[in-house]
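This report concerns only the one structure given below.
Every protein chain except one is present and positioned as in the full complex.
What follows is chain A.
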Amino acid sequence: MSDAAIGQPVLLDAAPTHLIISVKETRGRRGAAPARASRDLTDTIKLSQARRGDRGVIIQVGAHCHHQVEAVELERRLLELGFVEGARIELLHEGLFGRDPIAMKVDDMRVALRRHEAASLTIKLDVV
């Protein structure tokens, strides 16, 4: 079961944005690379950037959000559907167009989500 402590949300507001951008670039080439080049840079990502096969633990729900008005509501919906800090995530399937939506295992439940909403979840990938 989940070995990560179910703790307070880890706030990432201080994280510089270029960090996320570099994540994207690294991940683009990932298929060819045998392992992640710089793990310390890439192990914390938005769920919307995750790819098929990625596993990890949710460390933050509802920080970043496209739905300004609905931000609070979306966060509560996600929490009610089991997306809470500490839950284990494994990305199982991606859609055909733009790899969207995504289907994942959240603890022991299967859930589908659009990447748009997945952007409000931050996950820490397992150290491989």
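By our rule, a contact is a pair of C-beta atoms (placed from the backbone, for glycine too) under 8 Å apart; a residue touches a chain by one contact, two chains touch by 3 or more; residues count from 1.
Definition applied: contacts and distances are computed from a predicted model.
From the set "Spermidine/putrescine import ATP-binding protein PotA", "Ferrous iron transport protein B", "ABC transporter permease protein" or "1,2-phenylacetyl-CoA epoxidase subunit B", the protein name that UniProt assigns to the chain left out of the figure is "Ferrous iron transport protein B".
Although one chain is not displayed, chain A still touches it through residues 1-2, 6, 9, 62, 66-67, 70, 72-82, 84-86, 92-101, 103, 107-114, 116-117.
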